[in-house]
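One chain of protein is taken out of this complex; the other chains stay put.
On to chain A.
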């Protein structure tokens, strides 16, 4: 969604859907019945009509959206910073104060969405007006800009000065109140479009999107044919009833919430809160005694057991007892193929074949004949996914067969019994005394053997480091 529509000459587009929403908010704020009650505000000796206080704005937002005062002040501030409401008393700073400071709604003529981008010519006229009206009224950055513009659009300078003089002359004929209002409106507009250095630029966007025209999708016959084909395939797909899917979330939630440190805390304590890294030490990839929560989690599903390095080691132990350890090794080798380097594919496929699939192989895996046939055929032209079928078959075998037995096994039950529940860290007596935060060795230092230089570096790298202790 773009505001302002396309402009000629490939000018950048303002991509801010929030502006439209802000404008709707502004309009409802000015609603005669439900909007903010506006009244005349006194500015020194002049009376400005249709104004409101900062407090009014904050209160209205709280009422309308049911939000807290902090959020309301934050939102109000953003509205002011985008120039939709401007302060009367301190017009140089676009800030919302939740007190009796007077504010007014910006005229739609100066809305960010209507008058974007701000033109150099307009800015030059504005600065010229300021300069003419009172010598030395221009502040530092405005002086710099003025000089820059004078150089850049010198050829139109006569026009600029003439326009400035005309506008000033016309302004003198207005009432003082109107003059003040128009000045504030203009100033707010320029604060948004030419923010002083150091002030945040609310109109700043990231790199332009949708600027690559070579890949623009052509709405031709091919496009629609693809859409039709996609729809047909999608219609044929099996869908699951919402009630069943959503039930799944509830189950997942129930299982995992006790394991979610943000929801349920973690024992002994969350390292980020107490600066104590015991939690990480106790849950390191390989420890002698895993925690109870961790061992319980291996029982949730096969993937949890397999993806935990410690769990996988235990699984291997169990499979060895059942004489089916080659299944796990095969699966690991297939993973290495799938995620390995492109140049090693032939090598890895051959190694897998020799170890696991060749007749008489030392660690022959038991795959059904059809899959074996397909795989052996595929090996002739090896590629990354050639073992997918076989790998899936073995994975399912482990999942449906070995895994349930693992959960019932003595091995697993012992693990559960011996697992530790760390005691909660006692709250420190002097909570404001921060515990020293120790560094840990970077994983990048654990280079393959032969890089002993790097290990030597480690000692000099982190002098205050306390090596992580495994319990």
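The working rule: a contact is a pair of C-beta atoms (placed from the backbone, for glycine too) under 8 Å apart; a residue touches a chain by one contact, two chains touch by 3 or more; residues count from 1.
Throughout what follows, contacts and distances are computed from a predicted model.
The complex lacks one chain in this depiction; which UniProt name from "Eukaryotic translation elongation factor 1 epsilon-1 isoform X2", "V-type proton ATPase subunit", "Hemoglobin subunit alpha-1-like" or "G protein subunit beta 5" does that chain carry?
UniProt protein name of the non-displayed chain: "G protein subunit beta 5".
Among A:43, A:67 or A:118, single out the residue that touches the unshown chain.
Result: among the candidates, A:67 touches the missing chain.
If I consider the whole complex, including the chain that's not displayed, which of A:207, A:359 or A:423 touches that chain?
Only one listed residue reaches the unshown chain, and that is A:207.
With the missing chain put back, one of A:69, A:260, A:317 or A:347 would touch it. Which one?
Considering the complete complex, A:260 is the one touching the chain left out.
Among A:131, A:156 or A:270, which one touches the chain that has been omitted from the display?
Only one of A:131, A:156 or A:270 touches the chain omitted from view, namely A:270.
Which parts of chain A face the unshown chain closely enough to count as touching?
Considering the whole complex, chain A reaches the absent chain at 1, 15, 17-18, 21-22, 25, 61, 64-65, 67-68, 70-71, 74-75, 78, 200, 206-207, 209-212, 214-215, 217, 219-221, 224-225, 227-228, 230-232, 234-235, 237, 239-250, 252-253, 256-257, 259-263, 266, 270-273, 277, 279-280, 283, 302-303, 306, 335, 338-343, 384-385, 388, 392, 395, 437-440, 442-447, 453-454, 457-458, 461.
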